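Just one protein chain is left out here, and the rest sit where they should.
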Amino acid sequence: MLRINGLTKQFGGLRVLDEVSFQVPEGIIYGLIGPNGAGKTTLFNLITGIIKPTAGSVHLGSKLLTGLASYRVTRAGIGRTFQNIRIFREMTLLENVMVGMHDHLCYGLAGTLLALPSQRREEQRGRERARELLSWVSLEDKAGIEAGSLSYGEQRKLELARALATDPKLLLIDEPAAGMNPAETEELMAEITRISRRGYTILLIEHDMRLVMGLCQRIAVLNFGALIAEGTPEEIRRHAGVVEAYLGKDG
Amino acid sequence: MTETLQVFWATYNTLVFTVGVHAMLALSIFLTLSCGLLSLGNAAFMGIGAYTAALATLRLGLPFGEALALGGLLPGLVALVIGIPTLRLSGVYLAMATLGFGEVVRVIFLNLEITGGSMGLNGIPMKTQLWHILAILAVLVYGFVRIRRSKIGRSFEAIKEDETAAKAMGINTTAYKLLAFVMGAIIAGVAGGLNAHFTFFVSPREYGFDPAVDILTGAIFGGTGSFVGPMIGSAILAILPELLRFLQAFRLAVNGLILILVVIYLPNGIWDRKLFARLRKKGAA
Partner (left out) sequence: MIAQQLVNALTLGSVYALFALGFTLVFGVLEVINLSHGAVFMAGAYAALLLVTKANLGIWVALPLAMLVSGALGLLIDQVVLKPLRARRAHHLMPMIATIGVATLITNAIQGIFGAETSRFPFGTIPEESFQIGAIRITELQIAIVIISSLLMLLLVAILKHTRLGKAVRAVAENPQTSYLLGINVEAVFCLVSFTAAALGGGAGVLIGLSFNSIFPFMGQALIPKGVAVIILGGLGDVRGAMVGGLFLGVAEVMSVAYLSSDYRDAVAFGLLFLILLVRPAGLFGRVMERKA
């Protein structure tokens, strides 16, 4: 489903990503791991059009994503969460998720100003869908409160719900377990598994090895911007280069 | 009772009109602020609208409604021209681009034959009536209420809070910023047209950087959480000069001080819903 081909990114003299190529098949949870600074988030930013690659391409199905503006990439079917949680703190949970539904609410300025029935219907449909998505992450009873007052773990769940609202073909999740205690991490793993079972394809960046090995069907390993290993969790576990990357030569 | 009203009206009608026009300008800048944009050119748009509407009445003999429409349209087009290259970039660039814009407009008005040079335009017929201002304000308020509870209002809010995240939601942020900026310019232009037709003249001096700062101060002072705040803030600041006349030159310095104090100590302005909620809770406790 997602084809990354020779993706390279150079910032001045620094080569942050070097000829990375791999594929994410449909319907699985695919993990992207590597030490800090390996280029994982840069890869996400390249896929979602926040930055442009120096070389290489990204395809979603048959559609070329590289070169598209960020919002067009989302419209093509990529949803995403951010490493440092970028929810809209001043809006309610419901409104946050409804922002995610932006492209799927079919009305414009005229409909809004003239209060056309079609606009009201779409808003109603949007509210219902948003509540449904919030219930998937067990947040529907907090729908009306301000997002900024949520706990850290709840904010992460909200971000997931919001990303799902964009109705993605591929969901990019960036370090969801960062800053979470073991109990929250367990809940998160269950959450992501449930989402996967609903049919979403997921590409996941994560540091927590247990989470990655437990959740992902396939894994790609980056180090210093290069892909050093790709395969099933067993294959990765045994791969010498991966062990070296994480633990150093004498590890 | 009616006699007191008549006396009040005779003395203060200009002030009431001014407050009304300022409320419109407050709404125009609120629109841009509501999606995280700072436009310092709204006074210039007002000036373009004033000149356009005045010329439409004086030279083209157009009826008032059409003159006002033109007065709104032209600033809108100018805003489009400025906005398209600027709004692809972060909101800060618009602030910087509109900084110099007021002065450029002033210089152009000062030097064009058609705008009467430094003398401006005189003898504009008195056409603005109170109901015009109230009606337009009512329509604007209705529009703002409708937008707030729609995907457009949510998009503005999202862009204001986090433009990158907004893009990740599929929002074409450039298009929305352009929409806010152009609509703001149109509103300011119409306000200018109304203003011209009750002050009888238009001069290049009134539409530069300082009036833009006035409008901004009023909006921030009132509070940009909703469209109500800027209207209240600008009304207060419009009346304030009457009360502070004794300060003379320092009156404008006070405006600057108000802006500083509000930004530091009262960042949500005086019309702060959350503040009211907290006070209500304290009162009930």
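Every chain is named by a letter (A and B) in the order it is written, and numbering of its residues begins at 1.
Everything below uses one rule, namely that a residue touches a chain if its C-beta (ideal position, glycine included) is under 8 Å from a C-beta of that chain, and two chains touch if they have at least 3 such contacts.
What you are looking at is a predicted structure, and each value in this text was computed from that prediction instead of being measured.
Q: Which of these touches the unseen chain: B:7, B:114, B:253 or B:279?
A: B:253
Q: Looking at B:31, B:70, B:97 or B:231, which makes contact with the chain not pictured?
A: B:97
Q: Of B:19, B:53, B:68 or B:82, which one is in contact with the hidden chain?
A: Answering carefully, the residue with contact to the hidden chain is B:82.
Q: Taking the full complex into account, find the residue in B:16, B:73 or B:213 that is in contact with the omitted chain.
A: Counting the whole complex, the residue in contact with the absent chain is B:213.
Q: List every residue of chain B that touches the chain not included in the displayed model.
A: For chain B, the residues touching the absent chain are 36, 38, 82, 85-86, 88-89, 91-93, 95-97, 99-101, 103-104, 107-108, 110-111, 164, 168, 209-210, 213, 216-217, 220, 248-253, 255-260, 263-264, 267.
Assume only the chains that are shown with their structure count from here on.
Q: Can you give the whole-Å distance between the Cα centres of chain A and chain B?
A: 40
Q: Where on chain A is chain B touching in the complex?
A: 48, 50, 69-71, 74-75, 79-80, 82, 86-91, 95, 98-103, 105, 107, 109, 112-113, 115, 119, 123, 126, 162, 165-166
Q: Which bits of chain B are touching chain A when the two form their complex?
A: Interface residues on chain B, with respect to chain A: 143, 146-147, 149-152, 154-155, 157-158, 161-162, 164-173, 179.
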